[in-house]
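Note that one protein chain of the assembly has been removed; the remaining protein chains are unaltered in position.
Residue numbering begins at 1 within each chain, and the chains themselves are lettered A and B in the order written.
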Amino acid sequence: MKLRRKILLGTIAVAGLLSIAGPAFAQEETPEPVALLGTQVNLLWVVIGAVLVVFMQAGFALVETGFCRAKHAAHVVSTNFAIFGLGFVGFFILGYGLMFGGYSLPLIGLDNAPGENFIGSGHWVFLWKGGFGLTDLNGPGGAALAGFFLYMVAFMDTVATIPTGAMAERWQWKNFVLWGFFCGAIYYPLFGAWTWGGGWLSQLGNSAHLGVGYVDFAGSGVVHTMGGVAALAGAKVIGPRIGKFKDGKARALPGHHIPMAMLGTFILLFGWFGFNAASTFAVTDVQFAVVATNTAVAGAFGAVVSMLFVMWRTGKPDPGMMANGMLAGLVAITAPCAFVDPISSAIIGSVAGVLVVLAISFVENVLKLDDPVGAIAVHGVNGSFGVLAVGLFANGKYGAGWNVTTEGKGAELSGVTGIFHNFGDGIGQLAAQAIALAVLWTVMMGLAFVFFKLSNLITPIRSKEEDELVGLDLPEMGVLAYPEFSGHGGFN
Amino acid sequence: MKLRRKILLGTIAVAGLLSIAGPAFAQEETPEPVALLGTQVNLLWVVIGAVLVVFMQAGFALVETGFCRAKHAAHVVSTNFAIFGLGFVGFFILGYGLMFGGYSLPLIGLDNAPGENFIGSGHWVFLWKGGFGLTDLNGPGGAALAGFFLYMVAFMDTVATIPTGAMAERWQWKNFVLWGFFCGAIYYPLFGAWTWGGGWLSQLGNSAHLGVGYVDFAGSGVVHTMGGVAALAGAKVIGPRIGKFKDGKARALPGHHIPMAMLGTFILLFGWFGFNAASTFAVTDVQFAVVATNTAVAGAFGAVVSMLFVMWRTGKPDPGMMANGMLAGLVAITAPCAFVDPISSAIIGSVAGVLVVLAISFVENVLKLDDPVGAIAVHGVNGSFGVLAVGLFANGKYGAGWNVTTEGKGAELSGVTGIFHNFGDGIGQLAAQAIALAVLWTVMMGLAFVFFKLSNLITPIRSKEEDELVGLDLPEMGVLAYPEFSGHGGFN
Partner (left out) sequence: MKLRRKILLGTIAVAGLLSIAGPAFAQEETPEPVALLGTQVNLLWVVIGAVLVVFMQAGFALVETGFCRAKHAAHVVSTNFAIFGLGFVGFFILGYGLMFGGYSLPLIGLDNAPGENFIGSGHWVFLWKGGFGLTDLNGPGGAALAGFFLYMVAFMDTVATIPTGAMAERWQWKNFVLWGFFCGAIYYPLFGAWTWGGGWLSQLGNSAHLGVGYVDFAGSGVVHTMGGVAALAGAKVIGPRIGKFKDGKARALPGHHIPMAMLGTFILLFGWFGFNAASTFAVTDVQFAVVATNTAVAGAFGAVVSMLFVMWRTGKPDPGMMANGMLAGLVAITAPCAFVDPISSAIIGSVAGVLVVLAISFVENVLKLDDPVGAIAVHGVNGSFGVLAVGLFANGKYGAGWNVTTEGKGAELSGVTGIFHNFGDGIGQLAAQAIALAVLWTVMMGLAFVFFKLSNLITPIRSKEEDELVGLDLPEMGVLAYPEFSGHGGFN
């Protein structure tokens, strides 16, 4: 028998959530009522995970608003608020159907069979099955599909909201609205289809014998790097804020509300457990507990190491860097969280904690880009590190049978393996991860760049200079964030 | 055998949570250990749902405080904080017992049999069983009763907190305290008994052949309209804030903290998944996943459509309207969330997004009522729309066997059905929903009005004029919300 468990998540939504995952129940003898209850509990976990990820939007809103200036606060928080709905509507109407089916269509024709297509999973039949607008949710399979959609749409919104940080304080509202729809309908689903939709990157193990193909457990690449490269493209197109660079040197424009930013960081930490641990899609796969712990370990080490690193360099801890250090650790562990030991998570988090400090400086001082909240460094750079970390630290214990078939291999399949665990097995995996990164930083960043350039022709991307100087709140949003606190409208 | 599943929640707490709900386990052959584990998991879901709904109190507190002025901020946030405990104590001591039993007593006498009583479920025996003060929680049935109480008390607190928004910035503390106890002990349990307690509104399918009787899955009517009509009664009795109307025209009194209000909205969105999806009372009824997705869809469309609608009318998005648009979508989907398709949820959310903008204007400019946060429009008007939406959009797939008996009908019972799905079947349902609305806007609003009038005789409802002008914080609460931020005490 051909043992095969692909990451065809569109199918897994129905099949995977309905069958009990994990080796525990692989035996035939599991009685059906128990298996059924297991799937119901698994679906609950997916929904709870989705709810936690939805709540992360509040975390992004607070982190970005807190790190920006008071005179733009209503604008910044509103972009983070509105993006939830904008991306959601785009994904609901178009993106979900594309991600798990539609993207195969234009390139491979009407090949109904799920399989080894170049792009996307090929099971475009999903189109008829209600991928667009969830128009077919009959039966318990429908409930699983609904829950799976909720989880996926929440991930998409994370991608969509990341550029609002890098482009904050100068992004004209109508142009921003276009980005929201575009990200949910087109941008996120494309790379999503190539990996979680069963597309060509996930198939590199079969097609090119590179490990088990590109593996990204919860989205260091699919979500965070995707958001980070779009943030970089957007920051490049929109240009720096007025006053950010003087004589070619970057000036600090301090955030207006540190406690707000730290609350946001805590909310992100909280939601991240849904992001990562519920990505097992199963309670019956107890690896979720290891994932949760690895996530916390990386976040904690990221925060501590970045704080100590900054103290060592400047003599003082920097609240913003502490927060970004934790987020960097969380971003970096997102891809490898199911495949590594806690000790490796501590190392990954520690590296991320240093890396984010260096990357923020690099973006600002070398690339000369203005990223008010450090989104490129946190999500782009550390997301990329997380993608590579799978190929470095994966311990070979988890993920056996994913993506690849037994054909042409021995009867036994190993789990996802990195070079630190087994160099010979790991080098192919590392290569697969590197290929995904190359795609992210060229194709996807290019796509985002082109979008921002084109959208600028429809409606200007950059706010008017006088609006930016006085603060975007009143001219763009019609209200001030804090009409009664004097000092508002600041001096920076 | 008489197939019958009533919404006698007082009984369901013990019986329903202990038996596995949903068709999956309806067969006799489910082994007992599996069924037991299923009930335990179901109880977990109810408790998690309750915890999420409890957290919504924080969301209300932030939305209302953010939309009010800084000089009243400690007062507004404190009403939202204190109401949690005040309503809770009233419901714990009196309301819970009344809702699931006691309200039957005075009208129907000592009829022990659960059943077709005019008001309430009639199983007053619940009184002896610890409805008041939860004095009888022995055995696993007791644990279910405890968990069910927690879920119910959290819903009650949502009702209680809604008027604090409409009556904000001018409600004298001691009078407010009376409302808290009254709502928890008397007001909420009455309409609650008539619907979720198995009372006459839920029996309209049997008594008057109107669909399956009044159906309100998670409380667009029982919770939100109940809160909204009380808010209207309170706003009428207490009168507008000083300076709100000038020469008969309403003036804008802008909220002091937009990010706070948006964080509150996100917290409400987060908690709403517990509000709606855990209202299945069961993980074994996988409809909870459809409910969660429908909830998110309506909230997202509500936010987007209200934003676009305001942009179309004024050229600028309004952060407050975005937030209220999302809340309106969530309120409107609360009754129909289990009975409609995602596409219908998108429509319901979109309508709510427009409706809330119009209703806020109507309340202010036509009714000449001062509702600082838009509570009447969000909860009252959109709650009512949600109640009707069941009779419009319900797809007939869910809810078969609720409330009504098979007697006098064919062997097969259909699910809850709206007129857009089947006009003939739906018209009765729509009538039942309309009757519930009529009761809400007459009997319940009248009861709230009488309470506010009477309570005003005990201790004044309206703050002193000089206190209101300087801000209620210092004179009523003894502290300022922000003693160090100048501008506090504002100019409005």
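We take it that a residue touches a chain if its C-beta (ideal position, glycine included) is under 8 Å from a C-beta of that chain, and two chains touch if they have at least 3 such contacts.
The structure displayed is predicted, hence computed values, not measured ones.
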Out of A:Val290, A:Ala328 or A:Leu392, which touches the unshown chain?
A:Val290
Hey, which chain B residues sit against the chain that's not shown?
31, 33-34, 36-37, 40-41, 43-44, 46-48, 50-51, 54-55, 57-58, 61-62, 65, 73-74, 77-78, 80-82, 84-86, 88-89, 92, 133-135, 137-138, 140, 142-144, 146-147, 149-150, 153, 173-174, 257, 260, 476-488
Which parts of chain A are in contact with the chain that was left out?
24-25, 29-31, 34, 37-38, 41, 45, 48, 52, 69-71, 254-259, 262-263, 265-267, 269-270, 273, 277, 283-284, 286-290, 292-294, 296-297, 299-304, 307, 314, 316-320, 322-323, 326, 341-343, 346, 397, 482, 485-488, 490
